[in-house]
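Heads up, one of the protein chains got dropped from this complex, but the rest are sitting where they should.
A, B and C label the chains in the order they appear, each numbered from 1.
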Amino acid sequence: MKLLYFAWVRQRIGAGTEEVTPPTEVTDVATLVDWLRARGPGYAEAFKDTRAIRCAVNHTYVEVDHPVAAGDEVAFFPPVTGG
Amino acid sequence: MKLLYFAWVRQRIGAGTEEVTPPTEVTDVATLVDWLRARGPGYAEAFKDTRAIRCAVNHTYVEVDHPVAAGDEVAFFPPVTGG
Amino acid sequence: MTVRVQEADFDIGAELASLTAGNTAVGGLGVFVGLVRDVADGTGVSALTLEHYPGMTEKALEGIEAEARDRWPLEDTLIIHRVGRMLPGDNIVLVACTSAHRQAALDATTFLIDWLKTKAPFWKREETDQGERWVDARESDDQAAARWGAP
Partner (left out) sequence: MTVRVQEADFDIGAELASLTAGNTAVGGLGVFVGLVRDVADGTGVSALTLEHYPGMTEKALEGIEAEARDRWPLEDTLIIHRVGRMLPGDNIVLVACTSAHRQAALDATTFLIDWLKTKAPFWKREETDQGERWVDARESDDQAAARWGAP
């Protein structure tokens, strides 16, 4: 599974992208975030308030109950501010 | 008094501008139009349906009860279609 | 705060560049350009002639521009309207507004063209397959202008 982080999510985690192989209990975005939070203080800080974070799976916005699987591209980022 | 005509009002009357000295009973736009109508068939045709005509006195839109006097610039034209 | 009535075409890029040049308080630029279409009400149009009322036109456009500046926090505005004979594809009118905020720039741009269409003394005559005709005022234009309330 490929993970991507943008803006302050990227800065708090300290990386823009990483390849991970989560354990089998990670089945959706919510359980993926729980697993990521435990990986270190940067992750815990980034995912402190999940209401401030948006998630896209394979380039489509999803809610936290959306399934994730090996091979997916999962991105976490703040609300967008372009334009 | 200077009169100006635009678009099909001008074409029906056959002139774009003229200087006139109306009689004393012409005191407002309505009486001016009545007087103009009697000046010839082109005028009668132009002012046949006054709902289709707009009037400006000294560059400002006015209604038919607006006074007119010697020295005024009075313009008659169809609803505008620019832009 | 510029109003121009001219026969010559205008250079959209150059006009917009000079509208924003040197003003770093501008966050948004709204623009509308009206062009001559080759068809109107189902009839082929080969040319368009714009007539106007010199003197009143400029006064009307300046009044419309002043109204926009009263209603929105604008940095600058520009209205250029051509007169004379034009062909399909030619520019007729350019309206542009700059503001710190995008909503003001876009709303004021829409307001300016809506009001211009119903208040500025211009008249269009079309050369069509079936001869020449004066363009009729549209009720939809009155409705668009009325959305913005009384002057």
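The rule is short, and it goes like this: a residue touches a chain if its C-beta (ideal position, glycine included) is under 8 Å from a C-beta of that chain, and two chains touch if they have at least 3 such contacts.
None of the values given here were measured: they were computed from a predicted structure.
*Asks:* Going by the touch rule at the top, give the shown chains the omitted chain contacts.
*Replies:* Among the chains that are shown, those touched by the missing chain are A, C.
*Asks:* Could you please point out the chain C residues that touch the chain left off the display?
*Replies:* Missing-chain contacts on chain C: residues 11-14, 16-17, 20, 22-39, 88-89, 100, 102-103, 105-106, 109-110, 113, 140, 144.
*Asks:* Contact with the hidden chain only, please: which chain A residues?
*Replies:* 4, 6-8, 56, 59, 61, 75, 77-83
The criterion applied here is as follows: only the chains that are shown with their structure count from here on.
*Asks:* Please compute the C-alpha centroid of chain A, do the same for chain C, then give the distance between them in whole Å.
*Replies:* Distance between chain centres: 48 Å.
*Asks:* Considering chain C alone, which of its residues make contact with at least two other chains?
*Replies:* Residues: none.
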